[in-house]
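Missing here is one protein chain; the remaining ones are kept as they sit in the complex.
Every chain is named by a letter (A, B and C) in the order it is written, and numbering of its residues begins at 1.
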Amino acid sequence: MNFTLLVTVVLTAVLFVAIVMVLAKLLAPRSFNKQKEEPYECGIPARGDQWSHYHLGYYLFAILFLMFDVETMFLFPWAVVARSLGPQGLLAVVFFLFILVLGLAYAWRKGALKWH
Amino acid sequence: MFDFSIITKWFHTLLTGVMPEWLAIGIECLIVLLFIILLYAILAIALIYAERKICAFFQCRLGPNRVGKWGLLQVFADVLKMLTKEIIKLRQTDLLLHDMAPYFVLTASFLTFACIPWNKGLDILDFNVGVFFFIAISGIGVVGILLAGWASHSKYPLIGAMRSGAQLISYELSIGMTMLTVIMLNGTMQFSEIVQQQADFGWNIVRGHVPAVLAFLIYLVAGNAECNRGPFDLPEAESELTAGYHTEYSGMHFGFFYLAEYLNMFICGAMAATIFLGGWAPIYFPGMDGFNAVMGYIPGFIWFFGKAFFVVFLLMWIRWTFPRLRIDQLLSLEWKYLMPLSMINIILMALVVCFGLTL
Amino acid sequence: MTLDIRTVASSELHNEMMRLKQERHMDFLVNLIGMDWGEEGGLGVIYMLESSKTGETAEIKTSTMDREHPYLQTVSDIWQIANIYEREVYDFYGIIFLNHPDMRRLFLREDWQGFPFRKDDKPEEENPLRMDNEPLADTTKEYFINADGSVGVKENVIFAPDDYVINIGPQHPSTHGVLHMRTRLDGETVTKIDPVLGYIHRGVEKISESLTYPQTLALTDRLDYLSAMQNRHALCMCIEKAIGLEITPRVQYIRTIMDELQRVASHLLYYGALVMDVGALTAFFYTFREREMLLKIFEDNFGGRLIMNYNTIGGVMYDIRPDFAKQVKEFEKALRKRFHEYQDIYSTNIIALNRMVGVGTLSQEQAISFGCAGPTGRACGWHNDVRKRHPYALYDQVEFKEIIREEGDSNARHLNRMDEMLESLNIIDQLIDNIPEGDFQTKRKPIVKLPEGSFYQAVESSRGEFGVFIESKGDKSPYRLHYRSNGLPLIAAMDTACRGEKIADLIAIGGTMDFVIPDIDR
Partner (left out) sequence: MALIRKPKIKSIPYEDFKDNESLEKMIDELNAHGTNVVVASLDKLINWGRSNSLWPLTFGTSCCAIELMALGAARFDMARFGFEVTRTSPRQADVILVCGTITNKMTPVLKRLYDQMAEPKYVIAIGGCTCTGGPFTKSYHVVKGVDKILPVDVYVPGCPPRPEAFLYGMMQLQRKVKIENYLGTVNRKEKDPYKEEAKQLKKEIFNQEEKA
C-alpha cells in the first residue's frame, strides 16, 4: 500500500504541474520579439557567453557535504537502537563521531571552510 | 484521541465489499490525489495571505484589504493573473531542463508534504524509515533549483542557483543531525510512531529536555535556511540578484516556485511540530486530569495545525526582522557553528538516552 | 565668493599642479570644470583646489586654442578623482587629456556625435533618438606624446574577453536609481567595477545656459532631490553674493532650519534604502513613518513633499506658517523618541554589524584623493564639513559637532549618518525658538544680472559638498553654470572600496555611500 501511495503522490505532483501548465498555455497570450528571448541582465545586453567559465567557490562544500552526509547516514541505524545498545554502543559511536569531528577539524584547519 | 485509521479501514472494507480489490485501491488513490492537491492549494493560499497580512502588521501597514472582505480574495486574484500570464521561453535556454525544474521542485514539495502525519491514523506516506525518506526526497528540491538556475542561460539565475546549491546541501546536514537526536530519543524512524510516543510519554522537546531544546533551535535555523527564507534568502536575494534563480521564469512557471516556497515553509513548520512539539498530540499535564480530558476532546489535526502555524509564525517573525546574511557568513554559520554544535548534541542526547535521563 | 583664477600655460600645467600638491598640500581637487570660451578664449579647464590641512584654496585655469584637436595634460595621476572628472570634460567638450588611461565618454552614449557643451555644437540635430543598444566597449584609448612630439594612441583593456562580467543596473533595485556597474566577478568576489553613468544625464548645466538666473533655480531641486533645499540654497547664495544682495536674518534662520530638516529627511531615507539593500525590510517602514511627518511639515509650508522650490534669490518663496515651530518640535520629539528603534532593529543587529564592520574600507588619503566629502569622508577621519570650513548662513553662530570616525568602513559611514541626524536636531533646537521677525524676501530688481567674473559657493548638502560655479559675462543668464556633484566622487571610489568584497557587500557599500544618481549625471 505504501508504495502505491508513493507512486500516487509522485503522479499527483507531476499531474498537478502538467495540468496547470497546459491550462496556463491555453489561457496565456504569446508574443514575440527579439529582445524577449535574450537573457535579462538589468536591461543591458549580456556580455559574452552566459555559460562561460564561472568560478565555483562552492564545490568544496559539496564534496564535504557528500562526505559528512554519508557518514551521518551510518549513524541512523544506531540511533534507532541506541537505547537498547546502551553505553557500549555509545562508546563505539563516540569513537566513530570522533573520527568525523577529526575530519571536520582537518577540513577547517586546511581552510576548506573558508569561503574563496 | 480519535483514530482516523478506523474511518479509512471502514471505507476500504466498504469499497472491497462491492468491487474488486484493485479498483478499490484505485479509487482510494484518486481520493488521496484529490486530498493532497486540495490541501496543498488551500494551505498555499492561506500561507501567502497570512504572510502578506502578518508582514503588514509588523510594518505598521494594513496589507491587502480591497479584494474581497479583508483582502481574502487577493491570492485568488494573483493565481488567476499568473495563469493568464505569458510563459516566456528564452532562445538559448536548455528548454527541457528549463521546463523540468518546476516538476522537480513541486515533486519534492508534494512528497515531503505527504510524509506529514496530520492526525492519528491520517498519514499518507508512513514508511518505517520515514525520517530517512523525508531527508532523501527533500534533496530533490535542490536539483530543481539548480536546474532552474542553470537552464535559464542567464547570469543572475546561475549565481543564485549556485548559492542555493551550497546553502541547501550544507543545512541539510544539520537537519539530518537534529532528526538523528529525535530518532535516538524515540527509537524509531516512523513518523506516526514518533508522534504516538510523544502522545504517550510527553512531547519530545520536554522529554529530551536540554539536548532536545538545543536540537529544536538548530532545526529552526537550519529549517529556515532550507526554505530559502528570512535572513537566508540568498538564492533569491532581491536586492542583489534581482530575483535569483527564477529571474527568467514568468507566469505560472514562476508561480510554481512561489507556491513551493510557501509550502516548504509550512512543511518545515509541520516537521518541527511533528518531531519536537508532539504533532497531533494534545497538551498534557500529569496530575491535571480534568484539563487533560478537555484537551483530549480537541481533534488532533487542530493541535497539529496550531503547532505548525506557530512555528510558521516564528519563521515569518524572523524573516521580517533580520537583515540578510552574506554567503560566506551563511556557510561558516553552518559549518563552524551549527555542525559542531549538532554533533555535540548527538553525543549529549546519546548520553541522556543511554543512561535513562529522559523526563 | 568671487574666484580669482590664475592662468597657467597648458604645457606647464602638470608640473604646476604637482608643485601645488607637494609644496602647498593641495590634496583635495574640489572641481574640474570644462570651459568653452569661444573663438578668442579657446577650450579650457578650471581647476579648484583646496588643502585639507590648512584650508587654503587655489584656482587655476588653462586652455588650448585648437578646437579640432584640443589636447591638455592630465592630472589624473595626482588626484584620483581627476580620472572621472576629465572623462566628463572629454565627454562635454572633446578635450583630450594626454596620458589619461581611460579616454571614454562618461555620460553620453559611446557613439554620440559631437560635444554638446561646446557653444557651436548642435547636439539634437546630430543625435536623433536611437533605439538600438549602446555598444559598450571593452577597450579604451590612451593618448600620449611620442618623442617626436606627435600624438600617439594606445589601447587599454578594461575587461578581457573571457572575464565574467555582470551588469548590475541600470534597472536594479539596489543601485538607487539608474547607476550601471559593469562588475567583474571571480566566483562571488568583485574584482573590478566599471561604472557606466549618464542614464539620467539631463544636461541641466547646458539648459541653464539658456535660462535666466531665477529660472535656473527650478532645476537645482531636481538634481539631488534628497537635498533639494540645500542645492537651491547654494545657487541662491551664489547669486546673492555675486550681486551683493543682503539677506534678512529671518530668511537666514529659515534657510538654516530647512537645510537641517532636509538633511534629516535625507538621512531617514538613506537608512530606509540601506536596510532594504541589506534585506531587513521592516526597518524601512519605520523610517518612513517619521519621514512622512517631516514631509507633512514641508507640504504644509511650501506645498511640495519632495521638490519644494522654496528658496528664491533674496529670500524664500513664502513665509513659514505660524505653527511651524510647533510642528517641528513635535516631529523632533517623535524622532528622538523613536530613534532607538532604528538602532535596535538594524544598527546594533549582529548580522548587520557583520555585514558592515570592516567592509568597504577607504583610507583617509583615498577619501581625500577621490574627494569623497560628506559623511563618507568624515567616516575616514577627514574633517571636511563645509559648515565648519567655510561657514555660511547661520552655521558660525550655532554650536554643533562635526561627526568624525576613523574606521572608514561601511559601519562608520552608517553611524556617521545616524549621528548627524541627531546633530541636525540639535542645530534646529538652537534656532527654532528664536526665529526673528522680518521680511521673508529682500527687495531686488526683477531682472538679475551678475557682474562679469567667476563665482563659487559651496554648501554641505546631505551627502557632501555641493558647489555651484557660475561664470558670468554680465548677461541675465549664466555663461557657464557648473554644479559640483557630491555623488560623482563616491561612484569613483566604489571600485576601490569594493574590490575583493562580495557581491552582497557591493550592494551594502553602495547603500552606505548613499549616492543619488540624478545628482551625479546632472
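One rule holds for everything that comes next: contacts are C-beta pairs under 8 Å (C-beta built on N, C-alpha and C of every residue); 3 or more make two chains touch, one makes a residue touch a chain.
Being a predicted model, the structure only gives us computed values, none of them experimental.
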Visible contact partners (per top-of-document touch definition) of the missing chain: A, B, C
Contact with the hidden chain (one of C:Q171, C:T212 or C:N354): C:Q171
Touch with the omitted chain, as defined above, among C:Y199, C:Y395 or C:Y483: C:Y199
Contacts of chain C with the absent chain, listed as residue ranges: 107-109, 116, 123-124, 127, 129-134, 170-173, 177-178, 198-204, 206-207, 210, 218-219, 222, 225-226, 269, 272-273, 284-285, 288-289, 291-292, 295, 305-307, 517-518
For chain B, residues in touch with the removed chain: 52, 56, 59-67, 71, 73-74, 76-88, 91, 238, 242-243, 246-251, 254
Residues of chain A in contact with the chain not shown: 27-38, 40, 43-45
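Keep this in mind: only the chains that are shown with their structure count from here on.
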Topology of the chain contact graph, where touching chains are joined (line, ring, star, complete, other): complete
For chain A paired with chain C, centre-to-centre distance based on mean C-alpha positions, whole Å: 47
Cα-centroid distance, chain A relative to chain B, in whole angstrom: 15
Multi-partner residues of chain C (at least 2 other chains): 164, 166, 172, 185, 188
Sequence positions of chain B contacting 2 or more other chains: 155-156, 159, 163, 242, 327-328
Of chain C, residues touching chain A in the complex: 133, 136, 138, 159, 161-172, 180, 182, 185-189
Residue ranges of chain A in contact with chain B within the complex: 1-2, 4-6, 8-17, 20-21, 23-25, 27-31, 36-42, 46, 50-51, 54, 56-58, 61-62, 64-65, 68-69, 72, 75-76, 79-87, 89-90, 93-94, 97, 100-101, 104, 108, 113-115
Touching residues on chain B, where the partner in the complex is chain A: 25, 29, 32-33, 36-37, 40, 82-92, 102-103, 106-107, 109-111, 114, 124-127, 131-132, 152-156, 158-159, 162-163, 165-166, 169-170, 172-173, 176-177, 180-181, 183-184, 187-189, 242, 247-248, 251-253, 256, 327-328, 331-332, 335-336, 339-340, 343, 346-347, 350-351, 353-355
